[in-house]
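Here is the structure we will look at.
Here the complex is missing a single protein chain, while all its other protein chains stay put.
Letters are used for the chains, namely A and B, taken in the order the chains are written, and counting of residues starts over at 1 for each.
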Amino acid sequence: MSSETSVNTDRDESVASRSRLYETLESASHTQFVGALAVILVVFLAVPFMLNSYLVQVLFTVFLFIGLAFGWNFMSGFTGYVDFGYAGFVGFGAYLTVITIVDFGFPWPLALLTAMVVTAVVGTGLSLPMLRLRGAYFAIAMLAAAIAAQLFVSSSYMRPITRGGSGISFFPELGLRGQYYLAMGVVLVLGYLTYRIANSPFGLRLLAIRDDETLAASLGVRTVREKVIAMLLHTAVAGLIGGILAFNLSYIDPTSVFNIQYTEFPIVMVLFGGLGTVLGPVIGGFIFVILYEILWSTFPQAYQFLFGIAIIGIVLFMPEGIIEYLKENDRIPRWRSI
Amino acid sequence: MPDDTDKSSDTGAASSRIFSRRKFIGTGAAVGLASTAGCAGGLGGGGGSDVITVGASSSTTGPTSEEGLTMKQGYELWIDMINESGGLLEEDADGLLGREVELIHYDDQSDPQRGVNLYQRLINEDNVDLLLGPYGSTVSSATIPIIEDAGMACVMPMMSDTTVLEERDVQYITQSIAPANTYVRSAIDIGVENGAETIAVVYEDAAFPTSVAAGHIPYAEEQGLEVVHEEAYPTDINDYTSVLNSVQDQDPDIVMGGGYTEDALGLTQAAESVGLSPGIFAWVVGGMAPAFAESVGDAAIGITGDLFWAPFFELPYNQEFLDGFMELFSDEYDDPSEMDYHSAGGFAGCMVMEQAVRNVGEIDQDAIAEELHSIEMEIPFANGQYAVNEQGIQTAQTPSLGQWQEGEDGPTQEAVRPAEYATAEPIYPHPGW
Partner (left out) sequence: MVSIALLTELIVIGLFLGAFYGLIAIGLSLVFGVQNVINLAHGEFVMLGAYAAFYGWALLNLSPIISLILSLPLLFAFGALLQWLLLERIHANTELTSLILTFGLALSLRNLAQLVFSANYRSINYLTESVSILGADVSLNRPLGFAVAIVITATFFLFLRYSDWGKAIRATSQNPEIAKACGINTRHVRMVSFGLGAALAGAAGGIAGMLYTIYPYMGLQYLLKSFVVVVIGGLGSLVGAVIGGIGFGIVEAIGTYQLSSNEATMIAFVLLVVVLIVRPQGLFGRSDAGEE
């Protein structure tokens, strides 16, 4: 890039232009960070008591999609294997949850756990052959698999179990408030997990796979094993969130739970935030879901169109995501942990 | 469940709404976390004290837009009549309970998920006083859990699939239309009378059509018919000919099913393509829709379907409904024969809600819900009756069977069953293409 001297000059200049945000973040102590997080936490905990159900629903949706974004990020953000069929796992988890509750009388925590585990095992198992594919081929294969999953669920063989296109209507034991806290809890756990992974050797190995898989393999990274682990996390999250989603909808049918938006939205959020970052899904999640609600209220028809435009815009102008963009321009410190 | 703290917000002026809501929520929270969140928003507290807000969504766009739009027109007519002259149920009434009525309506695009969100908005954000159902069993069934959860009374004018009402303990919701399993039984009867032996049932894989099939197949078998082909095709089906090719091979005497107007259209066109011409066709919902006949023209002749309403039906309040509708929608309709039965259905559902509210005398969701279950009344729809059992399932109605027959300006709607009210003899077998 540039020679020694010009690098120094650049840094001097950029030091001068560093934003207040940068300074604040850099100089904040550990306690202050924890404190700030705690305050935010308390605010969100109090929300159901302060706002009406409709707004609780909105925030629930925010958390739901952030959770999905984290889950998608585990695989596609860290390893670079872009999963275009995430909705397939979400739908699968939703159906598992509802069927175990309605037909087998599972209590809801057990139903969610089952959905999570089964989706992870079956989902990863079926996707194993596809992990050999690269880039676009993997993406398309996952998309095809997701569509096949939806068709499978609505097929006539499965109708006795899934009620096909008629869908299943049920009364969830967990009310909106409960769903809200559950979703929030899941997001916190996933956020923490992402933070730990991002700063761990495991995370580094995943990023190495993303940068250059052949090179990583030749350096001793057991790429297959790492991809499988990432995939397990990825699918487990989808299964779990699918279940929580089912509670919220209280009516599931193939079209609603396999809806492509459960693939689209996490992608946009993670892209916007930054692949493989911690804050990426969170910031992306908040901005997009809140934007979604505002747009939906004002232009109930136009919001998806605007998301499409947003994706195009991000790819053209900020392909690395906003966090990376800010880091590169020294607006925020370049810590790996965010 | 509504509690006493709620009544205060009824009489408060708009500005104090926020305070009374907060106070209520504070109390509610103190009462216990066990209360499900839905309760918090859905009770009492209307938009203002002199307007009663009625909330609903319907599919004004999307695959069932014909039906959703015409049903909404029924709602609009009712609102208009109440505000103009107090409606049809009470002499010299001043609005509803002395207040004007306002409709808050959203387009759910025939999507159940969207419908659920919209009803949540109506209940919690718009704080409507009364609820009316959306169009179609799919969207209606999907909204039942949240409406129940909010404890709001609701009439479903266009939900004929009774699965949710049967399987769950639903207290607040009733249907004002006949259950799906009765829709075109008369067509089966006509077939049997004419010596039919076999029947094919092809239907859309969605709540209502599945319910239709589930109700009619056993009935057909009871009548001694053999079901030679049964198929549920996907909702987003493109090419109906592949479905009918299989039917064609079996050469059935009766072909029935479909889904909505879209399906009736696609299936009829496909039948023409493959040259399928059995004894009789029966398509639910869409079969007798004026829009259907308009699209296919003479190909409609011979097709039968459920006919819940026609301008020439002699039903209580029908003339007033007809006149009022033609006047309000004079720009869109030249002639009553263009009217779709969904408008009558929507209107009738509103009348049921109106009666319940008048009987109770105030906006009390629990009491209204009870009324909806116990009243029996006359409506300008189906055979003119409304009565439900404890589950909210319609018990008094039977739909007529209509058939398109040759008229002066093209296909005309004729009622062919029940025999006492028939305006024409059914055509059997199908006249061919």
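The definition used in the following text is that contacts are C-beta pairs under 8 Å (C-beta built on N, C-alpha and C of every residue); 3 or more make two chains touch, one makes a residue touch a chain.
Predicted model only: the values in this text are computed from it and were never measured.
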Full-complex contact with the absent chain, from A:Leu133, A:Val228 or A:Ile290: A:Leu133
Contacting the left-out chain in the complete assembly, out of A:Ala141, A:Leu206 or A:Ile323: A:Ala141
Of B:Asn194, B:Ser295 or B:Thr412, the residue in touch with the unshown chain: B:Ser295
Absent chain, residues of subunit B that touch it: 61-63, 65, 109-110, 205, 231-234, 236-239, 241-243, 245-246, 248-249, 262, 265-266, 269, 272-275, 295-296, 433
Positions on subunit A where the hidden chain makes contact: 80, 82, 84, 129-130, 132-137, 139-141, 143-145, 147-148, 151-152, 154-156, 213, 260, 264, 267, 271, 301-302, 304-305, 307-312, 314-316, 319
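The working rule: only the chains that are shown with their structure count from here on.
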Subunit B - residues contacting subunit A, complex: 21, 25-26, 29, 33, 35-38, 40-41, 106-107, 111-113, 116-117, 120-121, 123-125, 138, 141-142, 144-146, 148-149, 161, 163-164, 168, 204-207, 210-211, 232, 234-235
Sites on subunit A touched by subunit B in the complex: 48-50, 52-54, 56-57, 154, 156, 159, 164-167, 169-172, 175-177, 180, 249-251, 253, 255-256, 259, 300
